[in-house]
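Here the complex is missing one protein chain, while the rest keep their positions.
Presenting chain A:
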Amino acid sequence: MAARRISSLLTRSLSVSSSSVSTSLFSSLGKNSGRNGIGKRFSTAAALEDLIVPPVQIAYTQNLIDGKFVDAASGKTFPTYDPRTGDVIANVAEGDAEDIDRAVAAARKAFDEGPWPKMTPYERSRIMLRFADLVEKHSEELAALETWNNGKPHEQSAKSELPMFIRLFHYYAGWADKIHGLTVPADGPHHVQTLHEPIGVAGQIIPWNFPLIMFAWKVGPALACGNTIVLKTAEQTPLTALYVAKLFHEAGLPPGVLNVVSGYGPTAGAALASHMDVDKVAFTGSTDTGKIVLELAAKSNLKPVTLELGGKSPFIICEDADVDKAVELAHFALFFNQGQCCCAGSRTFVHERVYDEFIEKAKARALRRVVGDPFRKGVEQGPQIDTEQFEKVLRYIRAGIESNATLECGGDRLGTKGYFVQPTVFSNVMDDMLIAKDEIFGPVQSILKFKDIDEVIRRANNTRYGLAAGVFTKSVETANTLTRALRAGTVWVNCFDVFDAAIPFGGYKMSGIGREKGIYSLHNYLQVKAVVTPLKNPAWL
């Protein structure tokens, strides 16, 4: 009986599940978890009803402009949600063009007249270090808030992302007093040097998948280079940026240096990208929106643009792979963060020699994936971010089924509340299927078979994306060959999602323009000024 209900769930198109079916599915899952049969197939660790109350209050919901929390100019607010349930957890000031104008004006004044660029780099670095210390002090609250607003497992927020955030600000504080220009050889009697100056007011637009980390990738280098910022957060996840921005001001950041506006892309985001008084824009998000940002920059004041966009990154498992290790790494590469990573390993290419074994084990691993309340210990996967993403993922799953890929497991939503999706695995995926071409941004693994290296190189590169790639092999030769052949901004060999602060990250082709992190990121926030003076009787040239 239960089995029939499950299979009917797999094939029905999405509509609101009848509560009786879902509740009984859930209670049977809950009761049977750990035993053979239904519970083991879906492995929700616990019922999605007993949700843990997040141990944090929401204190900051207004825009932060010129050092003060203020309502939106229009007075409007918009809701932000708990993706476990779809419930509203706060109403946040809704920034629009007028708020962006005010924020840009504050950032402009802070840059042109304020103390920030005139401070010594050392003083700027001390403020950044003090900020890192304050974040460390408040990291429990921040981790809880991040999980509450985003849905990622709390253990991930607390043990991985908060420490990484703190680490990133230590890293960038250390660059603040190390920005060097050059003295330059001339072709005649001139003394030539280059000054690497702060570019000015940086507009930064960040996504919802890693709200705090994305804040760090943007704000860190911009401040290290002496700039001022207007940051527009994702409408889905406005809360943690406001909290940390408040801490930055506690650390001594002068007013106007970091302004945070919450709001939507077509209004606040577009206003920032088009602003005539913004000197630089940096955007992370979908490729489609990235194209709009670049157009708006072109149509307004030609501000330099860096873009971190989508991907459909290949994860290539070669014939010499240790299959158990490959399965685990490929699983992580795709499913991490609810599949919501720009660089997810979303085309799993497996050599035919190890294909059958891989499929069987990948399926078993996905079935074992623990989905549930991200605040609950041991949960590996929380909900998708919102209803739009949720429905998009389910549409792709249906497309996968309709295109005759083999559905190994998963295939539908989990529960009736919130945006939970079953860990889904497709095998026998063909290159021309939608699920092999489009970025799904959900817990849907697509496994494709290949026969030889040249073929997989060709197929892996046959995409307009080029963000990352994974290579799984024991052979030095294969690793070196694939590393050079794959047209992607990051190639992870026998690892994945290694995001150390100094490693540059960014895309080839339509996955982006420019690199973030590491020494490479400074370039995005500096202008180069050549200074030339004549020499009279130079002792040397």
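Everything that follows uses one rule, which is that a contact is a pair of C-beta atoms (placed from the backbone, for glycine too) under 8 Å apart; a residue touches a chain by one contact, two chains touch by 3 or more; residues count from 1.
Note that contacts and distances are computed from a predicted model.
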Of the options "Histidine-containing phosphotransfer protein", "Superoxide dismutase", "Retinaldehyde dehydrogenase 3" or "CCZ1/INTU/HSP4 first Longin domain-containing protein", which is the UniProt protein name for the chain that has been left out of view?
-> "Retinaldehyde dehydrogenase 3"
Touch with the omitted chain, as defined above, among A:Arg167, A:Lys246, A:Arg353 or A:Arg368 | A:Arg167
Consider the whole complex, including the chain that is not shown, and state which of A:Asp177, A:Glu197, A:Asp277 or A:Asp431 touches that chain.
-> A:Asp177
Candidate in contact with the missing chain, chosen from A:Val88, A:Met430, A:Ala502 or A:Ala530 = A:Ala502
What residue numbers in chain A mark contact with the hidden partner chain?
-> 122, 125-126, 129, 167, 170-171, 173-178, 180, 191, 457, 476-477, 480-481, 484-485, 501-502, 519, 533-540
